[in-house]
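I have placed the structure first, in the form of C-alpha cells, so that the comments after it can refer back to it.
One protein chain is absent from this view; the other protein chains keep their places.
Read from first to last, the chains carry the letters A and B; within each, the first residue is number 1.
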Amino acid sequence: MNLAILLAAVLLLALYSYALGRGRALGQTTGHPSELHSRPGYYGTYTALWSVIPALLVIAIWLMAEGVIVEGLVVASLPQAQQDLPNAQLGLLLNDIRNVASGAFSAEQAEPFVRAAAERYNGLRLTSFIGMAAIAVLLAVIGLYWARRAIDPGLRARNAVERIVMVFLVAASTIAIFTTVGIVLSLLFEAWRFFSQVPFYEFLFGLQWSPQIALRADQVGSSGAFGAVPIFAGTLLISFIAMVVAVPVGLMSAIYMAEYATPKFRSFVKPLLEVLAGIPTVVYGFFAALTVAPQIRGFGESFGLDVASESALAAGLVMGIMIIPFVSSLSDDVISAVPRSLREGSYGMGATKSETIVRVILPAALPGIVGSILLAVSRAIGETMIVVMAAGLAANLTANPFQAVTTVTVQIVTLLVGDQEFDSPKTLAAFALGLVLFFITLCLNVIALHVVRKYREQYD
Amino acid sequence: MSMTEDSQTPEASTPVETLTTETTPKMIGRDVSVFYADKQALFDVDIDIVEKEVTALIGPSGCGKSTFLRCMNRMNDVIEGCSVTGTISMDDGDIYDPKVDVVQLRARVGMVFQKPNPFPKSIYENVAYGPRIHGLAANKAEMDAIVESSLRRASLWEEVKDRLEQPGTGLSGGQQQRLCIARAIAVEPEVILMDEPCSALDPIATARIEELIHELRENFTIVIVTHSMQQAARVSQKTAFFHLGNLVEYGETEVLFTNPSDERTQGYITGRFG
Partner (left out) sequence: MTDATVPNDPAAPVRDAEGIAAAVQKSLKKRYARETRFKLYGVAAIGFALAVLVLLFFTIISNGYTAFVQTKVQLPIDLAQSEIDPDGSGDPEVIGKANYRSLVFNAMRGEFPSVSGRTNRRALTGLLSSGADFELREAVLADPSLIGGVRQVWLTMSDDADVFIKGRSTDVDLADGRGRVSLFDESGVVTVTSGEDDFAQALTDVKDALAEQAVRAENEAARRQGSIALFTAALNENPSEEKAAELREDLERTRAEIIDFEARAADLRDRAAAAGGEEAMDSSMPSYFAVVNGGVVKATSVSANSLTGEVILPLDSLDPAAAGDWRVLSLETPEESRRVKDNQAVWLWTLQQEGKVETKFNTTFFTAGDSREPEQAGIWGAAVGSFWTLLVTLLLSFPIGVMAAVYLEEFAPKNRWTDLVEVNINNLAAVPSIVFGLLGLAMFLNVFGLPRSAPLVGGMVLTLMTLPTIIIASRAALKSVPPSIREAALGMGASRLQAMTHHVLPLALPGMLTGTIIGMAQALGETAPLLMIGMVAFIVDIPGGMTDPATVLPVQIFLWADAPERAFVERTSAAIMVLLGFLILMNLTAVLLRKKFETRW
C-alpha cells in the first residue's frame, strides 16, 4: 500500500516535471516554439524521464535486495540455538516470523524470541522503506533539477528522448533471450543439485521410479528410486498414440481443405476446427477422464480385455484430438504453398486429383509436413493437463496401451504440487525432468522450424 | 540437335511429309466463349487446328490466346468460376461433352507450360509419371523403353542418360523445359499444347526448343502460344491472331505475316501496338 503511494508520488513528480520542462523550454523562446530544436513536448518528456527513471530504478533494485538483507539481519539477531538450525527448519521459522509480523498469526501464541524477531523484522522493513522512499524522491528531485538546468533551445531533446525510447525497445526485444536464459539457468541449477544427490546415469537409465522419500531415515525404503526410463517410455507411448490419431486425421483433413473443399465449405469448417484448437487443455482432460476413459474401459471389457481406468489409450486419444487442428492447419499452409505450376503439370498429363496429391503434391510438401509433425510431437510431449487428469501416476514400464502409464509432465506436476522442500531430491527431480523435457522439445522445435523455413524458402 | 543423332529411334525413319498437303483438321473450335465469373474473356472463336502442323496463337497480353489454349484440354476446369460455351471437337467428338472424361482427354492432349515445372522427383520418374498413372507400361523394361524414347525425342537423352536418378529440378532451365516436353510426349498424346514454352528461357535454350518443335511436328499436332512474332513465324505453319478476346485473323503463317487482311493484325505485326 505504502509502495503504491510512493509510486503515485513519483509519477506525480513526473507529471510536474513534464509541465516544468515544457514551460521552461517555451519560456526561453520569444513566443515561437519553432525557435526550439524539438517540439516543446519533448523537453517536457526529457525532464520527466530524467526525474522518474533513476527513482524507479532505485525502487526496483531496493525491493529486490531488501528481502534477503532484512532476513539476514533478522536471522543474525536470533538466539544462537535457532541460528544453528538446519536450513529447512530455519526457513520454516522465518515463515513463522513473517506471518507473525504481518499479523496472519497471532503474536500472543508465538514464542517470545519469534515475537521479538517479528518486531525487529517489521522495524527493519519500515526503516528500509523510509530509506528507499527518501532516496527515490531525492533522486527524482535531483534529476528534475539537473534536466531543467540543461534545457535551452539548442538542446536536442527529441534525440535524447528517442535514444531513451530506443533503449526501452531494445530491452523489450531481449526479454525473449532472458526468458530462455532464465529457463535454462533455473532448470540447470536445480537439476545440478538433483544430480549431486542422484547419479546421472541412474536417472537416465534406471528402470525404477518411486520418488517418495521417507520422512525418517529409519523407515523402510527410505531412499526413493529415480530411474526415469519408465516415465520416458510412458511419455513416448502416449505421444505415439496421440500422433497415430492426429497425423492421419489432421493430414487428410488438411488435404481435403486445401485441394477439394469449396470456399464455402472451407469458410464454414475451418473456424470449427479452430474451435477445437482453442479449447483449453483442462477441458480436454476433463473430457478424457469423464467420457473417453470409461468408454474405452467399457469397450475393452466387453471384449474381455483388462483396461485400466487411466489407460494410456484414453489420454493419448484425447491428446491426439487436441493436436488434430494443429497438424491440419500447419499442413494446410504447407500444402497450399506448393506452387500451382506443379499441380497444373500433373493435371495436364491427365492425372486425377488424388494422383496429383499423392504423387506430386505430398512428395513436394514432404519436408514441410515432416516439420509440422515434429512440432506436433513436441507439443504432445509437453502437453500437461490431459495427462495429469487422464493418465496414471504409477510409473509402469509397458507398451500396452490399455495399461496406465505416467509421463514426464505428470511427474513434474505431482512432484511440485503440494509441499515442497527444496533440498529433497523428490522436489528437485521435477527440475531434472523439466530439463529433459525442455531439451527434447527444444531440439524438436529447432529442427522443425529449420525444416519448415528451408521449405518455405524453396518455393518463395 | 539434328535428326541423325536420333536415327536409331524408329520415328526418325518415318518419311518427312511435304509441308502443305491437303489438311485434315485435328481439332475444331466453334463459337467458343469463355467466362471468368461474369467477365467474358473469349468471344465466339472459330478455328480449325490442322493435324501434324504447328499452329501459333499470337496477340498482345490478355488477348485470350492462353485462355483458348487451356480450353483445348479443359485445363480451365480447374479454375474456380470459369465456364466455357460453344464446342471444341477432336476427331469428331466434342471434348466438352459430359461423357468425355478429362483424364482421358488430357492423355490425348498434352500440355507444356510457360515456366518449366518438373516435379520434385528424379528425371526418370518425371518422364515415367504419365505412363505410370495411366498404366501404360506393364513392367520395368517397358517403362525404361518409354522413358528412353521420350527423352530421345525431346533431345535430352544424351545429356541426362547418366543421371536419370537425379532430381529433375537440378537441370538448367532449357533442359527442364525439354524434360517437361519429354514428360508430355511419354503418353503419346495426339496434340501437344505449349503455353509460351520459351518465355522463361535464354535465346540458346529457346533455339533448341524451337528446333525440337520442328522435329515433333512430324508426329504430333502442336498448338503453341507465343509472345514472339518471330518465333511464330519460325516454327508455325498456321497462325491465329487474337485481340481483346476475339480471333481476328487465322491463316497460313506466311500469308498472315506478309499480307494480313485485317488492319489490327497489320498494326500488331508492324509493332504499332501490343
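Note that in this section a residue touches a chain if its C-beta (ideal position, glycine included) is under 8 Å from a C-beta of that chain, and two chains touch if they have at least 3 such contacts.
The model shown is predicted, which means the values in this text are computed figures rather than measured ones.
Note on the undisplayed chain: of the listed residues A:Glu162, A:Glu202 or A:Asp333, the one touching it is A:Glu162. When the omitted chain is restored, the residue from A:Leu78, A:Leu437 or A:Val451 that touches it is A:Leu437. Interface note: of B:Thr55, B:Asn73, B:Asn117 or B:Ser149, the residue touching the hidden chain in the full complex is B:Ser149.
One of A:Ala25, A:Ile357, A:Ile373 or A:Ala429 touches the chain omitted from the figure, and that residue is A:Ile357.
Residues of chain B that touch the chain left out of the display are 9-11, 14, 101, 103-104, 107-108, 131, 133-137, 139, 141-143, 145-146, 149, 187-188, 190, 218-219. Contact between chain A and the absent chain runs through residues 64, 67-68, 158, 162, 165-166, 168-170, 172-177, 179-180, 182-183, 186-187, 189-190, 248-253, 255-257, 260, 269, 272-273, 275-276, 278-287, 289-291, 321, 324-325, 328, 350, 352-355, 357-358, 375, 378-379, 381-385, 388-389, 409, 412-413, 416-417, 422, 430-431, 434, 437-438, 441-442, 445-446, 448-449.
In this text, only the chains that are shown with their structure count from here on.
Every residue of chain A that touches chain B in the complex is listed here, in rising order: 263, 339, 341-352, 355, 359-360, 363-364. If you check the complex, the residues on chain B that touch chain A are 73, 75, 78, 80, 102-107, 110-113, 115, 117-121, 129-130, 132-134, 180, 183-184, 187.
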